[in-house]
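Report on the structure given below.
One protein chain omitted, others in place.
Moving on to chain A:
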Amino acid sequence: MAEHILNTSITSSPFRQPNGDPVVLDTDYLIRQAFAEDARRGCELLFRRYYRPLCSQAVRFVHSRDVAEDLVSEVFLSFWKNQAHQHITTSYQAYLYAAVRNRAYTYLRQEFQQEASPSQAELDRTDPVGSLDPEQLLQYTELYQRIEDTVRTLPPQCQRVFVMSRFEGKKHLEIADELKISPKTIEAHLSRALAKLRQVLQMGLFFWLTCFTQPSTSPMAACIGQTSVAE
């Protein structure tokens, strides 16, 4: 019953147009105002507004709450460091989602392709600048769907172990206790799930990785940049 009321109230709300043409509203208006008055206050508002949905989006990719939250926090930190609120004239929302997806993708690549973990500077450079790439937007959406499908098709016990260990961040012993299985079996389930994911992730999805979201620079580069400016 309660659900029913909730649904009708959403579709009949005067603030929503269920089937209307796209209308771009500056949803960030109040946050912009806050940034202008007090940057910290603006940052807090922005965080409170987007943290949950961003974590939810990130966790679809990385399947770990801790990793998702850390990653979203990094995006906000980088937003603060770069004073991004002054540079972004279109939409904070689009920037945040794009940045979170980029970082989630970088994380996956590093985890499933055994790449060297990127430095902080490298990660900060994956944050979006300029316009977004249509194909990339779609591919990111398809990527998390593929991951979800993969997890869903795991055998039930394997899926349970995977979700408890990764998503909920439980220790092997806790899971063993709860499911009444041996820690050895847990490891087997986990490696099976990860192997499956690795297999799925390596299939074709990374064709634009070579020259796309792969900026790199050593931490040294920043120092070099500064010295040459000083000269």
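Note that contacts are C-beta pairs under 8 Å (C-beta built on N, C-alpha and C of every residue); 3 or more make two chains touch, one makes a residue touch a chain; residues count from 1.
Here is the rule we use: contacts and distances are computed from a predicted model.
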So one subunit is absent here. Using its UniProt record, which name fits best from "Putative ABC transport system permease protein", "FecR domain-containing protein", "Cytochrome B" or "Spore germination protein"? "FecR domain-containing protein"
Among A:T141, A:S182 or A:Q199, which one is in touch with the chain left out? A:T141
Return the single residue from A:Q33, A:S56, A:Q110 or A:S182 that touches the missing chain. A:S56
Contact footprint on chain A, counting only the chain that is left out: 17-19, 21-22, 24-25, 27, 43-44, 47-48, 50-57, 59-60, 65, 68-69, 72-73, 76-77, 80-82, 84, 87, 90-91, 93-94, 97-98, 116, 125, 129-132, 134-135, 137-138, 141-142, 145, 148-149, 167, 210-212, 214-218, 220-221, 223-225, 228-229
